[in-house]
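The complex appears here minus one protein chain, its other protein chains still in place.
Labels run A, B, C, D and E following the written order; every chain starts at residue 1.
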Amino acid sequence: MRPSGRAIDAMRPISIELSPTRYAEGSCIIRCGETHVLCTATVDERVPSFMKNTGLGWVTAEYGMLPRATHTRMRREAKNGQSGRTQEIQRLIGRSLRAGIDRNALGERQITVDCDVLQADGGTRCASITGGWVALRMAVNNLMKAGLVKTDPIIDNVAAISCGIYAGQTVLDLDYAEDSEAGTDGNFIMTGSGKMIELQASAEGATFSRDQFGQLMDLAEKGVAELVAAQNAAVA
Amino acid sequence: MRPSGRAIDAMRPISIELSPTRYAEGSCIIRCGETHVLCTATVDERVPSFMKNTGLGWVTAEYGMLPRATHTRMRREAKNGQSGRTQEIQRLIGRSLRAGIDRNALGERQITVDCDVLQADGGTRCASITGGWVALRMAVNNLMKAGLVKTDPIIDNVAAISCGIYAGQTVLDLDYAEDSEAGTDGNFIMTGSGKMIELQASAEGATFSRDQFGQLMDLAEKGVAELVAAQNAAVA
Amino acid sequence: MRPSGRAIDAMRPISIELSPTRYAEGSCIIRCGETHVLCTATVDERVPSFMKNTGLGWVTAEYGMLPRATHTRMRREAKNGQSGRTQEIQRLIGRSLRAGIDRNALGERQITVDCDVLQADGGTRCASITGGWVALRMAVNNLMKAGLVKTDPIIDNVAAISCGIYAGQTVLDLDYAEDSEAGTDGNFIMTGSGKMIELQASAEGATFSRDQFGQLMDLAEKGVAELVAAQNAAVA
Amino acid sequence: MRPSGRAIDAMRPISIELSPTRYAEGSCIIRCGETHVLCTATVDERVPSFMKNTGLGWVTAEYGMLPRATHTRMRREAKNGQSGRTQEIQRLIGRSLRAGIDRNALGERQITVDCDVLQADGGTRCASITGGWVALRMAVNNLMKAGLVKTDPIIDNVAAISCGIYAGQTVLDLDYAEDSEAGTDGNFIMTGSGKMIELQASAEGATFSRDQFGQLMDLAEKGVAELVAAQNAAVA
Amino acid sequence: MRPSGRAIDAMRPISIELSPTRYAEGSCIIRCGETHVLCTATVDERVPSFMKNTGLGWVTAEYGMLPRATHTRMRREAKNGQSGRTQEIQRLIGRSLRAGIDRNALGERQITVDCDVLQADGGTRCASITGGWVALRMAVNNLMKAGLVKTDPIIDNVAAISCGIYAGQTVLDLDYAEDSEAGTDGNFIMTGSGKMIELQASAEGATFSRDQFGQLMDLAEKGVAELVAAQNAAVA
Partner (left out) sequence: MRPSGRAIDAMRPISIELSPTRYAEGSCIIRCGETHVLCTATVDERVPSFMKNTGLGWVTAEYGMLPRATHTRMRREAKNGQSGRTQEIQRLIGRSLRAGIDRNALGERQITVDCDVLQADGGTRCASITGGWVALRMAVNNLMKAGLVKTDPIIDNVAAISCGIYAGQTVLDLDYAEDSEAGTDGNFIMTGSGKMIELQASAEGATFSRDQFGQLMDLAEKGVAELVAAQNAAVA
């Protein structure tokens, strides 16, 4: 029995609120149950210097958590710099979003996706990827409307979900209560057409079998399909 | 004529949304026109070591701005540490809120007020103080309901407003368009009963007369009265 | 009764020693009672990049305190970086001095005013501004003697004094004993002709009335007039 | 055709040199082709404070690369701090090694495994895990010989290998030439008995299918088996 | 011919002004020609933790240079931390002063000697040691007067002088003009009775013979004797 009473393969309710801020070229707040992330996409017509004159665009991401997004207050990151965990997460978000982009079609400009967690209940990196894609989609739409980009550089949706082994069972979309107890947990980042972008599964102080990993992947495929549907409904 | 078309002594619309996050002991989003700040109050039963065994409580504050709270994206503070400006603002917020607190009645515990700017259009430090007081009020209410605090430690409301000299005229509640052009601007932090907590007025590369300062103070008294009314309506 | 026995409106003795160091383009040691600050002005023919080709000059300031300038030794700032307080003070000094400068007449060059506190007994930021102006005046004189600057870019004197409410009375020029006990203290930066550049008044854990603030301003005007006279006597 | 001429499923030659340094409680140099890593295990009878009085031991890891371990010299990490990549790698090594340890049997002590790359040709994190386990095994042997540990806390071997998709083919044990060109690459950390500890597979700017991932896992199982055999031969 | 016209073995004029600051337990400004250093000694009745309950005292030193102590302004160290050069110098000062102290007689307390260069014209580290000893002597005198220390812990004077090879000649007490051109320069720290505490001689991009080093040492012995006489005259 899951703490939330959800079925093994049941996601938390998903909602995507568009344009919560007025300045960003694209933005949304994604809510996966009690995990809420503000995602903004900023278009910069300059690219990093190593990319100059390549004709290619770039998508990068940054991630942060407000100090009281969590049950107990965390030290503000601006006070002692980004942790290794934060850097790892934001590199993951950037890599994942780039997998859904045709950098040639985007042209020589950079889009920065900021994912700031307003409230955390597990799965913040997955929500950031899923919501980040929506902000990116909106920013690209604006570029196309403005005629700055001719061919849609977005190849496919990108979405992410966590799965894990909780109390001996493989479960979909871990919340914090499950995440903190799970023997194994993993993040599955996929495209709208079901291709894999990144898989991570880790067993802190434990192990899992190849069979169990297969079950996690089945759950993940189901979850990502639901997220992609929600993305498409939001930006329709 | 002000860019927004407002009268000289007209505030922007104020709204205060209570409890936008589920974990903090008190929280609100305050919106002063297009300036939006998420304020949370966290109660910690431990005080800093220099305060141990004094029987006195402490209120402190931290301030941050999301990277895309502004027209153009700012560098994330977690990447290179808090700027001097940020530190100056958060010390101001903490000092101001402490002026409205009876530290004896609060008892030996600490309340940390986090003010995170979601969207900025001028006056973020004033909005942080005004909204921070609401979060603090809610957290104290919870302490009293729980019987941990017997006498209300909140002596009075604390609110803040900016005024300045824009295009030669003294105006109330500067927005960003005015703030970036103003010859003189000031912040006025006051109590509900109209006492002064902190006054700051500064003329970058210019000067102002004692008379003009008197006019700014008249405007500030009007503005703070409206903010205090909004606070009281919100927490009623 | 003030700890020093001074009258309510009595300043500490002021002395300004010119050119204590041989290399700086302008320098002085200002002594306000037991507060002693070494001020040097350095002329740099290059301006910061954001100012290039504007034809405008710039004046900036830095502030520091020697570790044993105080009653008990403080940790050396070079060991853990400038505190927020130090950054706040040096920005204040820079802003204040710029208010007395015609940046056009100065021409595209930068003057850096360093204020290093040799001994501290309250009021170090005000002494830094008052002494910093003397160093700046001397450096500008040298630029004019050398024919590099044609029209005097110094519009007016700039000086600063602290006032506060000590033991219920408004007093002029707080020393450390008063400053550490004062309910309210403020810094008043003005020009030689009595215009305001910056006002700050703060009541840590307390409040003050508009009337009391008016009295503080009366005292400040008296004090600044005396400082301006001392500046003019020194550089005559 | 692979740049090295190896077959699709061929590992590079593995060698493990024991005790290259005289002070560490366990140490080896592992050489996987031209990737050479010095691994040392340090036993500390004190555990981190969060582990005190739990009766449980701890294994942690740190990772570094000498500046000229690579084709072109890299900036020395001691000059600007550990990169996010380095922190991510050393957390992975620590997590992986802990999965092979019975922390109860280890008792309240900490073992730190340092992995320093002397020469790099791809796969340094995998070589660090495989060699780190050997150093850990030796340190534990010494604890058992000294009678400080009664029951062998090492549950199973831990080893790691990279696989990826290079020029459209799934290949085992990527060297640098392959790694820098691969569309997808992954790290597979497993136990001696073939259980999974951690899986990571990532496609920078591309995707892969579930089938392809299955092939990568087949290769990984073959590779880890060879590494485990080499570990056992070394410490026999 | 030396730039200053001094004879090969002539020191610059030395003066030692006692007690320039009112708070430090011992202080002086030492002037060696145009090199001026403010030295203060602070007594702290607590020792660093590694020294607790040993019954031994400790003497340590810190060193700094004001930004405009030099011909052209240097970046303020508080802005980017102490340079390696600064750390090297302050460790040298501390080691040197400790060589003249009986740590047993001093008793379990720490004396911190701060050496802040107000104006620099070569030889600042040597002036810091020589002046630092005077500040230390005064602080110890105060401890003895107060009855906190019974037996004089100061065994002997400690003084330092630089010598070098300038324009092919060995010369005593290099000023900046010589120092910046010298092929070889060295620092000689000795006791009042002529014993060596520390010798350093370095030839940037050049070499010197053992004979030349002997001549440098002759000069140094002459110089230190003069410094010791000046110290004794000052504290008599």
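By our rule, contacts are C-beta pairs under 8 Å (C-beta built on N, C-alpha and C of every residue); 3 or more make two chains touch, one makes a residue touch a chain.
This structure is a prediction, so every number in the text was calculated from the model and none was measured.
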Notebook entry, point to check: Which displayed chains make contact with the chain that has been left out?
Noted result: D, E
Notebook entry, point to check: Thinking of the whole complex, not just what is shown, which of E:T151, E:S180, E:Q200 or E:N232 touches the missing chain?
Noted result: E:Q200
Next item on the list: Identify the residues of chain D touching the omitted chain, counting contacts across the whole complex.
Entry: 20-24, 27, 34, 38, 40, 42, 44, 62, 64, 66-71, 73, 76-79, 81-82, 86, 112, 114, 116, 118-119
Next item on the list: Quickly run down the residues of chain E that touch the omitted chain.
Entry: 82, 84, 87-88, 91, 95, 98-99, 101, 103, 186, 191, 195-210, 213, 217
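Following the convention adopted for this analysis, only the chains that are shown with their structure count from here on.
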Check: What shortest step count links chain A and chain D in the network of chain contacts?
Finding: 1
Margin query: Using only Cα atoms to place each chain's centre, name the chain farthest from chain A.
Written below: E
Note to self: Suppose a student superposes the Cα atoms of chain C on chain E; what rotation angle should they report, nearest 5 degrees?
What the structure shows: 180
Next item on the list: Could you work out which pair in B-C, A-B or C-E copies the interface of A-D, where over half of the contact pairs coincide by residue number?
Entry: B-C
Next item on the list: Provide the C-alpha centroid distance between chain A and chain C, rounded to the nearest whole angstrom.
Entry: 51
Margin query: Using the touch definition from the top, which residues of chain E touch two or more other chains?
Written below: none
Check: Each pair of chains that touch: what are they?
Finding: A-B, A-D, B-C, C-E
